[in-house]
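Every protein chain except one is present and positioned as in the full complex.
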Amino acid sequence: MAVLANMIETHPRFSSEESREFATELEVLSLCEQSCLLCADACLEEKSPGDLRVCIQRNLDCAAVCRATAGMLLRRTQGSNVVLHSQLHACVAACQACRDECALHARLHRHCTVCADICRECQEVCNAALARLAPGEDTETA
Amino acid sequence: MAVLANMIETHPRFSSEESREFATELEVLSLCEQSCLLCADACLEEKSPGDLRVCIQRNLDCAAVCRATAGMLLRRTQGSNVVLHSQLHACVAACQACRDECALHARLHRHCTVCADICRECQEVCNAALARLAPGEDTETA
Amino acid sequence: MAVLANMIETHPRFSSEESREFATELEVLSLCEQSCLLCADACLEEKSPGDLRVCIQRNLDCAAVCRATAGMLLRRTQGSNVVLHSQLHACVAACQACRDECALHARLHRHCTVCADICRECQEVCNAALARLAPGEDTETA
Partner (left out) sequence: MAVLANMIETHPRFSSEESREFATELEVLSLCEQSCLLCADACLEEKSPGDLRVCIQRNLDCAAVCRATAGMLLRRTQGSNVVLHSQLHACVAACQACRDECALHARLHRHCTVCADICRECQEVCNAALARLAPGEDTETA
């Protein structure tokens, strides 16, 4: 993470205050992607991979979405907040779907437990990024 | 495309009626991804890549999103329509942003013209997929 | 493919003579990637995905390698022929491994037959690209 924070600090467009927070977001998205790929592979190696079919598919979906989201987040292309927003929303949805399915197998397969945990963390990170990019947007006020 | 249609026809979960339409969707997403990557590289090779900075970034964003969308679409994971929906929406937004930016440079750079065209086509394909997956959803009725 | 050929023709660094050949290479790499992902998903949906475990893994490996190779090929970064060469070699190996495994299941699963065919075609395309980039390199002469 120190590496990413250093990269971000030396980027001409980012302020150093945001570098640590931003580095954490990128790290969590990447961990979630790799955990989902590892969970898919572990599911496939279990005795009855047929029972874990949907879990494998959601793992692969979530990994693909996390990766696209990380790529967009690190560019933070000027003026394309609409795109980043909808991609972050897609990532929250993909993490939720993966986490729900992993939870069904958590008692039998510990990799599903670990994967569900990182998906939850990734959701939180995406929601925090959404809040930061458009403060107050999704808030219900009286 | 014949290859993809053949792959889809032999997939145990897809009906042969949908194979051609589905193959077209995958093909267009892939063309859009590669065109965006080619446009980014062409922009970089132009005399003043600094003027094309945002175009390059939106190209890279759009390529990343198209790729994630194609991956999810070809799996069509059971019961995760919410995820596919939000990813298709993100793809529509990314294509729109890329197309808008490419249009600004279309007079000077023909690769931007070609790229904007395929982004528009990709948007249409994503909107058609959205309509097919949830008929009537985004429709305003009296 | 017309789209890719148009993109390449308008790229400031490529000659129009090579555009059609180059477009074919990119198209085949992309078809191979998507076919491998479709084959993996089809295998997972078959009655005994456990018997197709290695096939699914090789499909995913081959898809990942094809994608990286296409990305590098379309940039053809100046002076980094060593990198493109070794990536093309890795792609030839990944296609061979995937094709060998698919061949074992071709009698039972037609998606494996189609996938093996496109892997073979992709290998040929990579070998042609290798020959074009470094004419005579791998040739044994008397």
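In order of appearance the chains are A, B and C, and numbering begins at 1 in each one.
One rule holds for everything that comes next: a contact is a pair of C-beta atoms (placed from the backbone, for glycine too) under 8 Å apart; a residue touches a chain by one contact, two chains touch by 3 or more.
Source: prediction; values computed, not measured.
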item	value
Displayed chains contacting the withheld chain	A, B, C
Residue, one of C:Ala93, C:Ala106 or C:Leu133, that touches the chain absent here	C:Ala93
Chain A, residues in touch with the chain not shown (by the definition above)	3-4, 6-8, 10-13, 26, 30-31, 34-35, 37-39, 41-42, 45-46, 67, 70-71, 74-75, 109-111, 113-115, 117-118
Those residues of chain B which, in the complete complex, touch the missing chain	41, 44-45, 47-50, 53, 56-57
For chain C, residues in touch with the removed chain	54, 57-58, 60-61, 64-65, 67-68, 71-72, 75, 77-80, 82-83, 86-87, 89-90, 93-94, 97
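Everything below uses one rule, namely that only the chains that are shown with their structure count from here on.
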item	value
Distance from chain C to chain B - Cα centre to Cα centre, in angstrom	21
For chain C, residues contacting two or more additional chains	41, 45
